[in-house]
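Once you've had a glance at the structure underneath, I'll fire off some questions.
One protein chain omitted, others in place.
Labels A, B and C are assigned to the chains in the order they are written; within every chain, residues are numbered from 1.
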Amino acid sequence: MTLTSDAPTVPSDAQLAEVALTRDEFASVVQQLHRQPNAVELGILGALWSEHCSYKTSRPLLRALPTAGPRVLQGPGENAGAVDIGDGLACVFKIESHNHPSAIEPYQGAATGVGGILRDVFTMGARPVALLDSLRFGPLDEPRQRHLFEGVVAGIGGYGNCVGVPTVGGELYFDSCYRDNCVVNAMCVGIVEHGKLMRARASGPGNAVLLVGADTGRDGIHGASFASVRLDATSEERRPAVQVGNPFLEKCLMEACLELAGDPRIIAMQDLGAAGLCGSAAELAHRGGVGVDIDVSCVSRRERAMTPYEVMLSESQERMLVVVHPDDVRSVQEVFDRWDLHSDVIGTILERPEFVVRDGATGVCALPLAVLVDGAPERSAPGPPVQRVMTLERRVWQSPWPPGDTLIRLLASPNIGSRKPIFRTYDHQVGGATIVSPGTDAAVVRVHGTRRGLALTTDGNARYTALSPRRGAAIAVCEAARNVVATGAVPIALTNCLNFANPELNEVYWDLHEAIQGIADACTALGIPVVSGNVSLYNESESARIDPTVVIGMVGVLEDVERACSAGFARRGDRIAIVGPVEGSLDATELQRLAFGINQKMAPELDLDLERRVHGFVHDAIEASLLHTAHDCAEGGLAVALAESSLWGGIGVRVDLDIAGEERPWGRSRVDGILFGESQSRFLISFAMEASVQLRELADRHSLPLQEIGVVGGDRIVIDGAMDVALAAARRAYEGALVGGE
Amino acid sequence: MTWVAEVVVQLKPVVNDPQGLVVRDGLRRLGFTGVRAARIGKHVELEVEADSEQDARESVAAMCEKLLCNPVIEDYRIDSVRATAEGRA
Amino acid sequence: MTWVAEVVVQLKPVVNDPQGLVVRDGLRRLGFTGVRAARIGKHVELEVEADSEQDARESVAAMCEKLLCNPVIEDYRIDSVRATAEGRA
Partner (left out) sequence: MRFGITVFPGTWSDRDCAHAVELAGHQAVMLWHKDADLRGADCVILPGGFAYGDYLRAGAVARFAPLMESVVAFADRGGLVWGICNGFQILCEAHLLPGALTRNGSLQFRCEPSWLRVETQSSPFTAGIASEEVLQIPVSHGEGRYVAGEGTLDGLERDERVAFRYVAKDGSPAGASSPNGSMRDIAGIVNPAGNVLGMMPHPERACEPLLGSDDGMRLFLNVARAVSRGAAFAAPAS
């Protein structure tokens, strides 16, 4: 076949900018192809060589992540990771960003983000059983930020609720660094029998390629390259890039694909995501070491007069590629017909590893897959390593408010207050498996047909990574693990989403490098492998860039879901203790941000060995049925953790931290550090008085400090010598944090 | 004076309209086989105070720009502006 | 021939329209203090094959009765039926 598309010419700078390729990359294309690409090929190369598809900057860095482990069935490289959870079942999960589309159109951007991550999971044959989200916006009191926030939340609910997958958890922060670039990450978790786990690897020359689902329109053309450039004034003009999702179609597609999971007729399945048909067909063939020949004239369209280029790069949602033997085409199509899903045979698998696109008899593109998928030159550091320099605008020793007042303000902070206004709009129960609902630490979802449960969480405090990328990222892993451990589960694997600014800036590049090292540090220390993830770069505008934002999505396994431990105080008279460090500083805390609008010095200390021992202690204590509740201490420190456990359980607390009489300035600062400092590696536990001795022994065995600090009861939060706050007042502050002031 | 304005907000022609697809298919299944396409939009009826039709129209256009229409995916048109019975009286 | 019909489906006046209230209040908050009321309905644009305008109109009315409008809470009206450019050719 000869290519009859426009004659190859040397593209102008403007043409290269259009397809988001650099002059050097173009030179590399020509060198690898031994010829000039034609215009369509250039566009296709631009999309697949975009950062979004090729990971040209992050791939070399991601190699540092530990990805192996005894439970790992599928590490990074497929649509989602998969780990063994016993009983012949696997848990399949991944997190993904949809930041750029959400900044342009919050509802649809977030909704299609959910749609995309669902497809990544059911493409593997797994039934999605849970969704989680991780969101970041600018200050909530700014109308535009509230608009984005409400739109994104409605979009996530709108899609997930309609598809019938519960949204069981997530996290939310507001910080001025996200004003122009919100962060919208969605995670999906699915379950599949080992034998039905599917892979997206095409094989068998002559096999047919089916395109199933929505008709193809001009949606999101350039979406991939769009996500690889920063937002500027002209972003508005790229608006046709916005896609409108159809969750109803997704639900039908999901059911049909799950019906076919594990079916020997299905050779491979791959969802359509970034760079549309190009990205998916190319990856599908490349993973299988074969080629593919696509005829765009066979693709059903929603719009008239689409060019082959538009058809290939359209990011219309709710579409799937399926590879089957030609003899099975009819019978497989019948399954899709039953669900009223349209399907077309649009191509064939080739033996030679080539990516061929034709429009009927006319050739449009013929590129070696090795060049298309793997050819993008990896980018290395723009310059020598840089360390973040700690800024010290002003020393912060103590809160400007008395402790009780400080607590109320923290509880009313949109970063800490109740998330109920959000998750009550998410169906978090469909599936009949949600044992621990959103709102406390990790959610717990039971695995139907077994006694087991999965503990699920997303975490990542960007205040820490902003100051100390490496330590901050390690803390994100530890915090996620703590949330999982607090339920009694054992963390088994994680997924991660790295949201950063422009990596062509040396500082950003090194932040990314450091953050990945930090994830690796914690994963190695805790023995938790990384099985999937996503990188979102160029989260910056002309005036601002986001703080390095590492989001960890973690899965843990609970052997007996009936014994899941909760975080809200359970019984009056229970003793309360803190395991791990008590003292802390106010650096990098929510209080520092709230009171002074700054975030300075360094992220809290992190001792990974201590962290590991603390997890071991909590796990053993829950297993031995010694605990009534467990809760980790995160934003807002010990005081907020106490208030949360009180509010969730509806019972007050009386605590003696031995701080009464600390009146001198130095003393006040120590008190505030204890109450509101965010020291790592600690848990707040409650238990029956009789368990006290055993817990002490257990702590000794793990070489851990355990300090009994108080008793559950009453209807006030009392910390002797520091505060006495009515639970009702705390609740008002906590529950009003996200509610808009009219 | 009081005016009643009718505004239609529709998805831009290039934007996917899942509702329209379901309605089209639903109608066909009901035997209305002649239906070639359906698009679903919003119809907004506003009652506004303004000194003249011109003023009412301008103010409604501003409302569309600011709130009623999401220009990223939607277009709007003002179908009619007329004085209410009350306004006329 | 192909006809384009525009249909408006609105909640009956007696049915509470919380969306209308929210839009009205939203507009007022944006400074459009002259807004007295807002009602939100659906706008359905249909492309149908029919031999005459009369046929098209009847068939659209039947679609409204059967599917597009729920008479318990909604009223409908057919705003316009016109031949498409294509249909006219």
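Quick notes
Here is the rule we use: a contact is a pair of C-beta atoms (placed from the backbone, for glycine too) under 8 Å apart; a residue touches a chain by one contact, two chains touch by 3 or more.
None of these values were measured; they are calculated from a predicted model.
Touched by the hidden chain within the whole complex are the displayed chains A, B, C. Checked against the hidden chain, the listed residues A:375, A:417 or A:431 yield one contact partner: A:431.
Screening A:11, A:138 or A:157 for touch with the missing chain picks out A:157.
Set against the missing chain, the residues A:101, A:247 or A:710 yield one that touches it, A:247.
Against the chain not shown here, subunit C presents residues 11, 14-16, 18-19, 22, 42, 67-68, 70, 72-73. By the touch criterion stated above, the residues of subunit B touching the omitted chain are 18-19, 22-23, 26, 29-30, 40. Mapped onto subunit A, the interface with the missing chain covers residues 154, 157-158, 161-164, 246-249, 251-252, 338-340, 423-432, 434-435, 446, 448, 561-562.
Just so it is clear, only the chains that are shown with their structure count from here on.
Centroids of subunit B and subunit C (each the mean of its C-alpha atoms) stand 8 Å apart. Not a single residue position of subunit B touches two or more of the other chains. Multi-chain contact residues, meaning those touching two or more other chains, do not occur anywhere in subunit A. Interface residues of subunit B, counted against subunit C in their complex, comprise 2, 8-10, 23, 26-27, 30, 32, 34-50, 59, 62-63, 66-68, 79. Residues 11, 14-18, 21-22, 25, 70, 72-73 of subunit B are the ones touching subunit A in the complex.
Those residues of subunit A that touch subunit B in the shared complex are 104-105, 108, 214, 217-219, 239-240, 242-246, 248-249, 302-303, 316-317, 340.
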